Structure formats: C-alpha cells, structure tokens
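Accompanying notes for the structure given below.
Of the protein chains in this complex, all but one are displayed in their positions.
When the chains are written out, they are named A and B in that same order, and each has its own residue count from 1.
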Amino acid sequence: MGINFQRVSYKYSYNAPLTLKEVSLDISSKDEFICILGHTGSGKSTLVQNMNALLLPTSGQITVFDKNVVKVVKHPYKLNTKKNRLKYNFIDNKKLFARGNKIVYSSNLKVLRKHIGLVFQFPEYQLFESTVLKDVMFGPKNFGLSDDEARRAAKHACNIVGLPKDVLEKSPFSLSGGQMRRVAIAGILALNPDIIVLDEPTVGLDPKGKDELMNLLVSIQKETSKTIIMITHDMNVVGKYAKRVIVMDQGNVVFDGNKRDLFEDIDRLHKFNLDLPTSSSLAVKLKERGLINYTHLPLSKEELETVILGGDIYE
Amino acid sequence: MKVRFNNVSFAYDEESVVLKNFNLTINDGEMVAILGHNGSGKSTIAKIMMGLLEVEKGEIYLNDKVLNMDTIEECRNHMSIIFQNPDNQFVGVTVKDDIAFGLENKQLPREEILNRIQKYLRLVSMEDFIDHAPEELSGGQKQRVAIAGALAMESELMIFDESTSMLDPKGTKEVNEMIKKIKNENNKTIIVITHNLEEASYADRIVVLNSGEVVTDGTPKEVFKKIEVLEASGLKTMESVSIIHNLKNKEYKNKKEIEEALWELTFNE
Partner (left out) sequence: MNNIALGQYVDGKSIIHKLDPRTKLLSLMLLMIAVFLIPKPLNNSFGRTASFIMLGGFAVIILMIVLFTKISLIKYLNSLKQLAFLFIFTFIIQLLTPQGDNKLLLDLNLNLSIVGILIIIAWIVLFILLRKFIPLKLFVFLGLTCLSIYLLTYDLGFSFGSFKLKLYEDGLYNGSFFFTRIFLVIMLSTVLTLTTKPTDLTSAIEWYLHPLTYLKINVSIFAMIISLALRFIPTLFNETQKILKAQSSRGVDFKEGTLKEQISQIISLLIPMLVISFKRAADLADAMEARGYIPGAPRTKLNIMKFGLSDLFSFIITLIIFATIIIIKVI
C-alpha cells in the first residue's frame, strides 16, 4: 500500500473554511497513473501537499507505506509551543496548534518526503545552483547521501529525463524553459521517491514540450512501475494517459475511478464543471449527426480514428 | 491601424539571433494570430512593436509612420498590450488604480478617467470588483482587468501576448470570450500571440513563426492543413484536422460527410 488517507480534513487558518473535508483515499504504490481534476480552489493542491507532509491535516490520519503515520486528533489543551513547531518540522503550523490539536506521528516527516516526491507548478523556479548537476544533487544530499552517491543518483535522473550530457555542467539559468523544467523534475527523481506527484507539470509549455513531457512520464512509469499522480486541467491528457481519475470539488472527492465512467456521464461531468477531451466532444457531435456509432466513448484521437474506421474500442 | 515590419533583425546577443530580415504586414481592422513554439521569437515581435526593445536593422511602420525613439511615446498612445503573467502587469493596489494607471499617464481629466473605469469594467463584467486587491482575484479576473485597462486607453491596436498561457481553463475561456467580443464589437486591429491553435482558429489570418522567420501565412483553414509545417515548428494542428489527415488514404463509411463535419467543428467550438 502506498498512501492512505482516512477522514483527512484541512483548513489554512482558524477562521477559514475547510479546504479538505474528511477525504478518504487509497493509493497503491505501483502502476497507478492518477489524474487529479477540479477547478481552481477545489483543494487539489492542498490534497497533494498533505501527501508529503508539507501541510499537516487539521484532523484525520495519513499513512504512507504502512509505517509513516501522521495522525491528528482533537486535543483539549494547547500544544502551541515553538519547540513543538520545530520538532514536527513543517511550514504551515501556527493555526493548527493554536486550535489545540495533537499530532501523533511515527516517523520523521522528512523521511515521508523521501517516499513521496512532489514536483510543484513551475518547478523551474526552484533552481538555484551554479550547474545543472549540482542542482539535481541538492535533494539527495539533503537526504544524507554522500557526494559520490548523490552524483550517481543525479546523473541517473538526468539520463531518465533525457538531458544531454553537455548540459550537466551548464548553469540551469542558461537553459530553455522546457529544459529547466526537466532539470527540476530530475531534482525530484534523483531522490528515488516511491511515488511521484506533479502539480500541473505541463502548464506554460508549448504543444511539443507538453507531448515530450507526457511521454517522459509514461516512460518513467513503464520502466519503474512507480505510481504517478498528477494534477491537471488538460482533459486531453486525462483522456489519453490516466488510468484512474480523482475529481475534487469544494474540498470533497466527488469522483474516484475509471476515466471512461467519468466522461460517459455527461450530466455529472457538467455538474463538476469539467469538459470532455477534444476527441470525445468531436465523437459526440459526429454521433449526433448519425455519422459514426460506438458503444464506448472514444477518449483520445487514436480511439476516435478507430471508431471512424468502423472499429470498436475494447477495454 | 496598419502595421508593417520591413526587414527587421533583432538579437539579444551575438549567438542567438531572434529575428532575421523579418517582413510582415498587418492590415487595419484585421485580427492576426502569430503562432510559434516557445522561443520562436513571437513575443519579441510584440516587445519591438511596443518599443520595449530596439531593433538592430530594419523599420517598423505604424500607419506609414516609422517607429523610433522619437515617435515611440506618441505611438504607444495607439497601442495596448496584455502580457502573459497576470500578476506582473497589475500595477495598482486595487482594480480601480490599475485601470487608471495608463489613463493617469495620459493625463486625462479625473472625471473622464472615472467614467472610463466604470464603462470598461462593465464591459469585462468586473464592475463588482472595483475596490478589490489583486490577491483577491483569480488569474482570469486579473487578465480581464488588464484587458479593461487596455481597452480604456481606447487604442486602435491591441496585442495579446500569450495572455492565456498561465491561466486555468476557466480563465482561458473568459479571456478568449473577451477577445472574440472585442473582435466582433470594435473596429480594432488585434494581434494574438499564442502557441494554442484553438485560440488562433477565429483569427482572420494566421502567421506561423519558426526561428524568427515566417514559415507560413494564411487563413486558419489554409494553415491548419499544413500539418508538416506546423509540426516542424513545434506546433500541433487541431485534432479534427489531424484526424482527417491521418485517415486521408483510408476508406471508411460516410467519409465525405465526416470530413465536412470535422472541418465545420474545427471552427464552431
């Protein structure tokens, strides 16, 4: 088992409304390709930041790989001390403790961050070292690897993301936007996390860069069979790549399952304020005009072509 | 407003030439989409037009008046631009201050400024947010404020420089609706710089750039068909067009009707 959420709630401050409302989830550590959908403010980013303890829940329990437990229960007295905040080593802390909650935890939160690698939106902004290689080595070294081990891990990660060798000694700031993003992703891959979480990894890239990045993620998954979780707004990406889809709305998980189940129920889709992938909406319109027929809604260009040629999609 | 680039060359440094002998004419009242991958030089064109970068060689004519250091301040009165990052172009502490910024620079009378703020905020449906701070707005709303600020300048030419690339789908939709509305209701020249073909589909004309050169120029229908040219430029044609292309040599039921329907759907999203 990879990540388990049990009735996890989160709010940013005492007076704020809940950003997560008793979310329960189960994510396996192998072979999952999960897309998290939902419009801005639905709690997607909060959800993934809870996964690697950058945010700690207001209540509920998060278990990562069976032994790392973050559990928050209501507690009658205050624990709002500086020492505690330091001990639990996390960022968004004041309000949580001020409300008198207690955290039970069974491992250092930093260890948990090694299991779950989180790549933020516009990750190129986190680059800072003088060379690409040094920047990728930064993470492994923070987790206690020696220089040599870190260098090996970094070189391996750069290789996976397809950075040419001559780039490694260049300054990361001299690279193009797409390449900088690869360096940033390599920085997380070098930690060798068990699960990779990405927050809108393709935003701001041009069509070619988008395709390359998605292909990269698919190939990483094929080779390592690690679970990949990504937040996205791009339904075409969901239609083509996702194996499982989680839809967030106002802090609730309103859908968790197969993408075809999601897209075939048009009314529900509208209720979630989501669109169909381009191919699917083309298919729907072609079917309305009686030009094609299908039993399963095509979700990608390839599937639509099959349907047009008279074939059918098999699960 | 008529815009003409005549043999324009530009480079940030000696190694990377961004534009080389670039020629382009944009007619008055036309909506032109400039397409290209990241780094193709498309945003440089916008900055050159606004006089934010100085060309090495060649001239730019706005309504047959040459653009240079002496005329730029006058020329800026006739052009407005909406940039990519909604945060970095929000100058005011509130929505009202931000829209007023350009008008204050123009030294318009105070009453006129207040009138225009009201008028153009209503146009972008943001009148309820007049006293809001930028932190209280979504990306799409900030871009709408930027559009209102640009419209309030009442200039003849509007440039949208990748103004949707940092927005979520909702924000993108809002901004694109605004661009369509401006196109239909005003007699403005519009330049949309983007790498998204959908945004280019309602332009009168599409210009595709690659390494600082125009590789193709035509109506959306003409350009969308040139799949190889687009792909060589790091772009992707519309999915419907790509399907027609992929199945060109295959036989299937209702081929003609499906092709027609797909073409129609390309432009009626």
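The rule is simple: a residue touches a chain if its C-beta (ideal position, glycine included) is under 8 Å from a C-beta of that chain, and two chains touch if they have at least 3 such contacts.
Since we're looking at a predicted model, the values are computed, not measured.
**Q** I'd like the shown chains that the missing chain touches, ordered by label.
**A** Hidden chain, whole complex, touched shown chains: A, B.
**Q** Looking beyond the chains shown, say which of A:Gly139, A:Gly178 or A:Pro298 touches the absent one.
**A** A:Gly139
**Q** From the list B:Gly29, B:Gly92, B:Pro169 or B:Gly218, pick the residue that touches the absent chain.
**A** Final answer for the missing-chain contact: B:Gly92.
**Q** Provide the residue numbers of chain A that touch the chain removed from this figure.
**A** Missing-chain contacts on chain A: residues 12, 16, 19, 49, 52, 54, 77-79, 86, 89, 91-92, 110, 113-114, 117-120, 123, 125-128, 138-139, 142-143, 173, 187-188, 191.
**Q** Which parts of chain B are in contact with the chain that was left out?
**A** Those residues of chain B that touch the unshown chain are 47, 50-52, 73, 76-77, 79-81, 83, 85, 87-94, 96-97, 100-110, 113-114, 133-135, 149, 153.
Here is the rule we use: only the chains that are shown with their structure count from here on.
**Q** Considering only the defined contacts, which chain A positions touch chain B in the complex?
**A** Those in contact with chain B are residues 39-40, 176-178, 203-209, 211, 233, 236, 273, 275, 278-279, 282, 285-286, 289, 291-292, 301, 304-305, 308-310.
**Q** Any idea which chain B residues touch chain A in the complex?
**A** Touching chain A from chain B are residues 37-39, 138-139, 165-166, 168-171, 195-196, 234-236, 239-240, 242-243, 246-247, 250, 252-254, 257-258, 261-262, 265.
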